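On to chain A.
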Amino acid sequence: MIKRIFIFAMLALMAMIFFNLVANYTENTTLSKLGHYYADKGPQELGAPNLVTAVVVTYRGLDTLGEVTVLFISAAGVGLLLRRTRRNQDDDKGLEQGDRAEETAGVHKPASEIVETATELLLPMVVLFGVYVFMNGHLSPGGGFQGGAIIASGTMFLLLALPESHISRLMIAITESMSGFSYVVVGVLGVFLAGGFLDNRIMDLGTYGSLFSAGAIPLIYLFVGLKVGFELSAVLDRFRKEDTGPV
Partner candidate 1 sequence: MIFDSMNEWLSKAGYFSLTLLIVTIYGLFVGALIERIIAKVQGRIGIPYSQPFINILKNFFKRTAISHGIMFYLGPVFRIAGGIGTLAFIPVIYGNEMFSNFSTAGDLFLVIYFMFFGQLGMALGAGESGHPYSAIGIARGLSQMTAYEVPFALAVISIVIQYDTLSLTEIVAAQQGGWQNWTVITNWVATLAAMLALLGMTGYSPFDIFLAPQEIPIGPPTEFHSAYLSLLQTNRALFGATKLILFMNLFFGGATGWGELMIKTFLIYMVAIIVGVAFPRFRVDQAIRFFFKIPTLIGVMSIIYAQMLLTA
Partner candidate 2 sequence: MVTATITDLLLHPLGIYVLALGAGFLIPLFDRAHRGSAILVFLLALACMVGIAGFNLFGIINGATAIDIETAGIKPPFSINLRFGLLEGGIVLAVNTAALLGAWHYLPRLKEHASALLLYLILVMGINGMVMTRDLFNLFIFIEITSIATYALIGMERSGSVLAAGFKYIVATSIASAFFLLGTIFIYYQTGTLNIDDIIANQELISGPIGFIATLFVLTGLLIELKPYPANGWGLDVYETASTGIASLISVGVSAGMFFAVYKLLPLAGDFLHSIAFIGGLTFLFSNIIGLKQDNTKRLLGYSSIGQIGLLTLAMALLAQLDSQVDIQSQMYLIVGGLFVNHLFAKAGLFWLAGLVKSSSIRGWSVISKRRGMLLLLGIMMTALVGLPPFPGFWAKWELVMLLASNDMFGWISLILLGSLLEAAYLFRWFSYAQQSVADDEQAEIPVSFWQPLPVAIAVLLLFATSYVMAAVMQVASPELYLPLVAGFALWLIDGVHGRYKNLPMLVAVAIGGYLLTKDLDGINSLFSYLLIGGGLLVSIAALYRKDDRKGFYPLLAVLLLSLATLLRAQSSLEFFFSWELMTLSSYLLITLGRDGAKPALSYLLFSLGSAYLIFAGFAVAYGATGSLLLSSLGNSGESMTMIFSLLAAGFIIKMGGFGFHIWLPDAYAEADDDFTALLSSVVSKAGVFGLVIIAAQLGVRSDIGLDPAYVLGWIGILTATFGALMAVFQEDLKRLLAYSSMGQLGYIVTGVALMSHLGWVSAMYMTVNHFLFKGILLLSAAGIILRTNQRLMYKMGGLIKNMPFTFTFTMIAIIAMSGVPPLTGYGGKWMMFNALMDKGWYWIAALAFFSSAIAFLYMFRLLQTVFLGQRKLEHHELREAPAILLIPQGVMIACIMVVSAYPKLLLDPLSAAIDPWIANTLVWEGTAMVTNFGYWNAPMIMGVVGGVWMVPLILLLLISLTLKIQKVEQFNIVFAAERPRRPEETHYAYNFFAHYDRAIGFLVRPRATAFWNTIVEWSHTTASSLRIFYNGNGQTYALFVVMYFVAMFLLNGGLAL
Partner candidate 3 sequence: MKNSLNTDDTLENSGLTEEEQLLFSNARPRAYEPYPIKAVEDFANWARANSLWILAFGTGCGAIELRPLMTARFDANRFGVAGRPTPRQSSVFIIGGYASVKTLKRIIRSYEQMQGPKFVICLGICPINGGMYFDSYNTINQFDQYIPVDLYATGCMPRPEALVASIMALQKKIKAGECDGANRYVENFDWYKANQKKVIKNWDMPDYNW
């Protein structure tokens, strides 16, 4: 109880500190130095109408690379944590042969027919939409992450509707690795062909506002989108598999 009071007191103090922030906050009326530069120079320099994309992919490209890495390692980490090793199987007695049949048959009720049918109908569209989102990232709201997330939501659909469906680990791994690696390669090419690491101007900036413009941004977003999509799918897949253990 004392601890609870203590927590309450601490949070009250935190609230007081936050109040200090709020009380002294005034809304910006002009852009910050960085914002101003990006809004001013961004379109010319990089040829991307979507300033956020310009910032994300190029100006702060290293962040994005890091971000992709974060996602990659959290997927790897989840995989590592939820892996099935022989040792693990020994722990889980009653599941002598960790075969897929039991895993997938598991405790999940099969989805209703409506859901299955809807999924079959919607899935291609969802994936297509995801691709659209990341391919147009430099022009309109959206981008690699958003697109990837949409693709992963498609996977989610699939997993909900068809719990038995098998997602090829190999495919995921290859796509994941290759897209990530390609991203790095594109970044390195920036060093040789343009101003520096992750510079998008290794390719022609193209026509401002068209699909294949803004240098390598679409390319990068392609890789990012694929990578994010597949990684999120992999995470979902791993949680699903793990969840079928004995209860």
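How were these picked? Simply put, all candidates are chains of the complex that A comes from, given by their letters.
The definition used in the following text is that a residue touches a chain if its C-beta (ideal position, glycine included) is under 8 Å from a C-beta of that chain, and two chains touch if they have at least 3 such contacts; residues count from 1.
Please read these numbers as outputs of a predicted model, since none were measured by experiment.
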Selected neighbour of chain A [touch, this complex] from 1, 2 or 3: 2
Candidate 2-touching residues of chain A, taken from the complex the two chains share: 3, 6-7, 10-11, 13-14, 17, 20-21, 23-25, 28, 32-35, 37-38, 45, 58-63, 65-67, 69-70, 72-74, 76-81, 83, 85, 87-88, 91, 170, 173-174, 176-178, 180-181, 184-185, 187-188, 190-201
